[in-house]
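Please read through the structure below; I'll follow up with questions.
Note that one protein chain is taken out, while the other chains of the complex remain in position.
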Amino acid sequence: MRLPHRDSLRKRLALLLDPISGMSINIRFFASLADRVGMREVTISSEGVDTAKDVWLACVRSMDIPGNARVAINQEYASFDAAVNDGDEVAFFPPVTGG
Amino acid sequence: MRLPHRDSLRKRLALLLDPISGMSINIRFFASLADRVGMREVTISSEGVDTAKDVWLACVRSMDIPGNARVAINQEYASFDAAVNDGDEVAFFPPVTGG
Amino acid sequence: MRVEIIECALDPMREVTRYQETLPMGSFGAMAMFVGTMRDFNESDAISSMVLEHYPEMTERHLNELAGSVADAHDLVELMMLHRVGEIHPGEPIVVVATWSAHRAAAFEACEAMVEDLKSKAPFWKKETLTGGESRWVEYNTAGPRSGA
Partner (left out) sequence: MRVEIIECALDPMREVTRYQETLPMGSFGAMAMFVGTMRDFNESDAISSMVLEHYPEMTERHLNELAGSVADAHDLVELMMLHRVGEIHPGEPIVVVATWSAHRAAAFEACEAMVEDLKSKAPFWKKETLTGGESRWVEYNTAGPRSGA
């Protein structure tokens, strides 16, 4: 049996963060950058967030954006000044080293 | 049993053309150029022959040197003005089409 | 066109041979191929293994777009691009790119363009484990052909 309080909280969280309703931004970190910020994936409210840079500032308080960090919005490279919209996925990662 | 006359001729030919004694030039033609001149290999005396161009003139009377003909002296690319010496191998061929 | 992320062992020669067998015989005059293999040393250190992390949704999209744009830009008969992810050991192939064309210029140029992009833009990251047990992220890839470096 669920506690009423927990259900209520869940509803409020869903309202705030549900990607379907378009009020949240999904954020992903990869490789050494994920290690440095201590997160791999997090969802934030899109309120007050206009650019990729704002996304970083909203969820990483412990460090500035590293000079060599890359950003992708919806799986495409973007600039830190690029606009971010509700429901977007924003990824931060270091220079790639595949191939 | 050999005929004395034939032996004598052979000796004189050897004296004239033997690459060891350094008095002859070996000439080779390849591919379409061999077809055009009607020869693949011929040996000439080196007398009066100073350059690769002289070699051609000495053995191909039916046609001028084609504009796209290449020449190699002792298996290395050379110019038609390059000096030819006793015992050299001179090859004429069209542009290569390998690979 | 075959573009794939591979999570298990990869045999480049076998994959290229098999794919080539599906192409009409005599339709191509040139095949260029590149295989990137894990070395057992990097920056003077002996390496025992490595893990290739990637950003799956972006990798898939990036590789498919890359293959499409290279196919548009070059006169190819076919192309293939396979890239490993996960744990890899020295001597094992990491990436294979192959191109088929009528003449050599298109095959070479398209092959190099894909390898260059895979090395500089596709979202893969190498984390290597030294023989001593320490592990570290590879920070940068070496420069490619004609980079002036």
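Every chain is named by a letter (A, B and C) in the order it is written, and numbering of its residues begins at 1.
As a convention for this text, contacts are C-beta pairs under 8 Å (C-beta built on N, C-alpha and C of every residue); 3 or more make two chains touch, one makes a residue touch a chain.
Because the structure is a prediction, the values reported are computed rather than measured.
Undergrad: Omitted chain: which shown chains does it touch?
TA: B, C
Undergrad: Of C:Glu7, C:Asp40 or C:Glu87, which residue touches the hidden chain?
TA: C:Asp40
Undergrad: Out of C:Ala32, C:Leu79 or C:Ala122, which touches the unshown chain?
TA: In the complete complex, the chain left out is touched by residue C:Ala32.
Undergrad: Mind listing the chain B residues that contact the chain we can't see here?
TA: Spelled out for chain B, the touching residues are 28, 30-32, 35, 72, 75-77, 89, 91, 93-99.
Undergrad: Residues of chain C in contact with the chain that isn't shown?
TA: Residues in contact with the chain left out: 13, 16-17, 25-41, 90-91, 102-105, 107-109, 111-112, 115, 119, 142-147.
Throughout what follows, only the chains that are shown with their structure count from here on.
Undergrad: Among the chains in this structure, which pair is joined by the largest number of C-beta pairs in contact?
TA: The largest set of C-beta contacts joins the chains A-C.
Undergrad: From the C-alpha centre of chain B to that of chain C, how far is it in Å?
TA: About 51 Å separates the centre of chain B from that of chain C.
Undergrad: State, to the nearest whole Å, the distance from the C-alpha centre of chain A to the C-alpha centre of chain C.
TA: 30
Undergrad: Based only on mean CA positions, could you tell me how far chain A sits from chain B in angstrom?
TA: The computed centroid separation for chain A versus chain B comes out at 79 Å.
Undergrad: Give the residues of chain C touching no fewer than two other chains, as numbers and ranges.
TA: Within chain C, no residue touches at least two other chains.
Undergrad: Would you pick out the residues of chain B that each touch at least 2 other chains?
TA: Touching at least two other chains: none.
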